[in-house]
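First, the structure itself, so that you have it in front of you.
Only one protein chain is missing; all other protein chains are in place.
Here is chain A:
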Amino acid sequence: MDEIVAHARRDHPDEACGVIAGPEGSDRPERFIPMLNAARSPTFYEFDSGDLLRLYREMDAKDEVPVVIYHSHTATEAYPSRTDISYASEPEAHYVLVSTREPDTHEFRSYRIVDGVVTEEQIEVVETYMFAHTGADDVPDNG
């Protein structure tokens, strides 16, 4: 979560984007992969098509899927736009939006987008999934 916000701040005023990959079927976001916004735009983001192919090949090789797909909105709220919804094509993914319109505070929200229907979901922050998984700390693991 901190890394997503840092990436969004770094690329502001352009939109930032990326994924957090995790083992297929686990729903655990484990590997943070910031992506280049090929559109380099304050109002649009797009993974470069070559980067996209390399990303999916790499995830396939590791039996991973994109558990989280994130991007920032730089002037509007952290809610999926019509464009976001029309492009959303990973029904299993959590679409995370962070808004950087305010310099000191950020909005950080997560959604499922399935067949054009947006459902907001609660976010639970765990320190690391390694600890959460083994019970080695006292962060609740309700996953």
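Heads up, the rule we're going with is that contacts are C-beta pairs under 8 Å (C-beta built on N, C-alpha and C of every residue); 3 or more make two chains touch, one makes a residue touch a chain; residues count from 1.
By definition in this document, contacts and distances are computed from a predicted model.
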{"item": "Omitted chain (choose from \"Spermidine/putrescine import ATP-binding protein PotA\", \"NADH-quinone oxidoreductase subunit K\", \"Transketolase subunit B\" or \"MoaD/ThiS family protein\") - UniProt protein name", "value": "\"MoaD/ThiS family protein\""}
{"item": "Residues in chain A touching the chain absent from view", "value": "15, 17, 19, 35, 39, 41, 43-47, 49-50, 52-53, 56, 65, 69, 71, 73-76, 80-84, 86-92"}
